[in-house]
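With one protein chain held back, the other chains of the complex are shown just where they sit.
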Amino acid sequence: MEPIAIISIFVLAVFVGFEVVSKVSSTLHTPLMSGANAIHGVILVGAIIVADHSSTNLELGLAVAAIILATINMVGGFVVTDRMLEMFKPKKGGEKK
Amino acid sequence: MEPIAIISIFVLAVFVGFEVVSKVSSTLHTPLMSGANAIHGVILVGAIIVADHSSTNLELGLAVAAIILATINMVGGFVVTDRMLEMFKPKKGGEKK
Amino acid sequence: MSHFLYSLIGLAAGVCFILALKGLSTPKTARRGNIIGAIGATIATLVVFFYAQEGESLPLNNFGWIIGAIAVGVVIGVPAARKVQMTQMPQLVALFNGVGGGAAALVAIVEYLHLGDTANTAEVIATVFTVIVGCVSFSGSIITFLKLQELMTTRPVVFPGGRFVIAGTLAATLAAAVWVVIELGTNPLMILAALSLLFGILFVLPVGGADVPIVISLLNAFTGLTVAASGYVLDSTLLIIAGTLVGASGTILTRLMAEAMGRSLFGTLFGAFTAKPQEASGAAEERPVRSGSPDDVAILLNYARRVVIVPGFGLAVAQAQHTVRELADLMLAKGIDVAYGIHPVAGRMPGHMNVLLAEANVPYDQLAEMDEVNPTFGQTDVAIVIGANDVVNPAAQTTPGCPIYGMPILEVSNAANIIFLKRSMRPGFAGIENELLYDPKTMLLFGDAKASLTKVVSALKNL
Partner (left out) sequence: MSHFLYSLIGLAAGVCFILALKGLSTPKTARRGNIIGAIGATIATLVVFFYAQEGESLPLNNFGWIIGAIAVGVVIGVPAARKVQMTQMPQLVALFNGVGGGAAALVAIVEYLHLGDTANTAEVIATVFTVIVGCVSFSGSIITFLKLQELMTTRPVVFPGGRFVIAGTLAATLAAAVWVVIELGTNPLMILAALSLLFGILFVLPVGGADVPIVISLLNAFTGLTVAASGYVLDSTLLIIAGTLVGASGTILTRLMAEAMGRSLFGTLFGAFTAKPQEASGAAEERPVRSGSPDDVAILLNYARRVVIVPGFGLAVAQAQHTVRELADLMLAKGIDVAYGIHPVAGRMPGHMNVLLAEANVPYDQLAEMDEVNPTFGQTDVAIVIGANDVVNPAAQTTPGCPIYGMPILEVSNAANIIFLKRSMRPGFAGIENELLYDPKTMLLFGDAKASLTKVVSALKNL
């Protein structure tokens, strides 16, 4: 992709990120942090691509490590965020502890 | 530019536009409308580019017309928006009518 | 200048536009935002003169023509923007939007002529899109201008078989579009442009006067999209970003506006076709109303402790904003507590009342938004409704199925006394009877709002 396209996408994504997050209530800061954290787990995609490229054992070893780490980040991040948010669901009376 | 870059820029710009405008107070809807209107006056840039390209009289004539129209849109739009917004500046007591 | 640097500056201009829209979202930063936008536009324009496309050299070809055309545009645009009255703002915005759409269409046509057979299909499709939407925006905006300037009737223009004519024109336009994409050539394109212009006219004719601002906002968003499409053909990131921004924000604005009026966008555009013809409502009934003289009104005001002024469309028509200010100042001098209750869609454009009253130098702290002022009507002695009707009509809350049902209103009926300043018993834009006019605590002062207000002011002065 042309550099200018990449820069444009970057700049616009910065604005989107700023705008979307800037008005969040502090109640949700913890899940928001772990949710954003989960999103950068898509580096998994990159890790898979480089694992496909890998031609030496060193490369493959590092790529496999990258895949493991990225998967932990992504899957774990979404699961834990969901766990937290589940507790935020409106509960009537809150009877059953 | 590659199609995917253009589409990405388009999609991100849509989000930016939505996010930025969606929480505006109705007090400023009129200036916002005329301000957004002024922004699309940058088609002037396009008009100048095609005027530069023009090789026939027909093309040049149309391009010149486009430049005139676009300039009216852009310059007029920003000026009138500024005029409106000037009136919104905080005024103490509002004495001098 | 390298293409990269050129595009980078364009991107910077795009960022200026984003900041402009961001700024425009609150009064405090609005003016600065607009200036940032203007700076971005200026930079974007200047930089074109310093960038030679491949195989070309500076200065640009036709340099003299370009500068001359810009000068002409400035000479026309600036005075228009400086002199226009605030009441005529909707017209001016319509006109500016129309010329923008026209410019986009012209740019697309010229680029098409220039590219000739070298254009690829995607470029041709973008061109066709720009030509159609730009032309519709142009001719449609001209019609909205004529309606708003009352150079033609503001009523929906419907003629027998109208909907078939419109559908036919649309079909012909689309057919021409396909023709252009397949056959290429100048003539098909010109025919397409002509059909699109015609469709723009037919599309806006059936829209009623008060719905016109929504149409303007919609056309504004459309014009933004044409600019984005031109950006694709001309390979300009700036145009893509700027156009898309306007397209997206225009769409949101249109929706907000339609929502504030409790209407659907579809109903706005095609309401004239589906609506049952409204009978000249209530005229047959001839129920008694209590009409008063300027002196009666002045007395009522004189002994009030709290008065809420509800301005509307009619105030703008009568250009009575300065006289209203005079009346408010007079009451304030007499120690009466005065507030303005501003409905978000009072006037001809969303937020129009705020602009009008800002122009009349009404101090901020007297302007109250609907949500603020509604709970205070219970402690209000007199609500004086000036050239407004629909925005206080209780039918919006009580009559399911009426055109404004669900629209939030200013609840003046909770005030101890209501005064209406209007010229007749005719209903407001929505064309529905307002029960409030027959309320025992309502007093009507017939006549042009400005004339009536002037009389009330002098009566009040003499008390």
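Order of writing sets the chain letters: A, B and C. Residues in each chain are counted from 1.
The definition used in the following text is that contacts are C-beta pairs under 8 Å (C-beta built on N, C-alpha and C of every residue); 3 or more make two chains touch, one makes a residue touch a chain.
The structure displayed is predicted, hence computed values, not measured ones.
Here the chain not displayed is in touch, across the complete complex, with A, B. Counting the whole complex, the residues of chain B in touch with the unshown chain are 3-5, 7-8, 11-12, 15.
Interface with the hidden chain, as seen from chain A, comprises residues 1, 3, 6, 9-10, 13-18, 20-56, 58-60, 62-91, 93-94, 96-97.
Here is the rule we use: only the chains that are shown with their structure count from here on.
Touching of two or more other chains is recorded for residues 1, 6, 9, 13, 15-16, 20, 23 of chain B.
The residues of chain C that reach two or more other chains are 18, 237, 241, listed in rising order.
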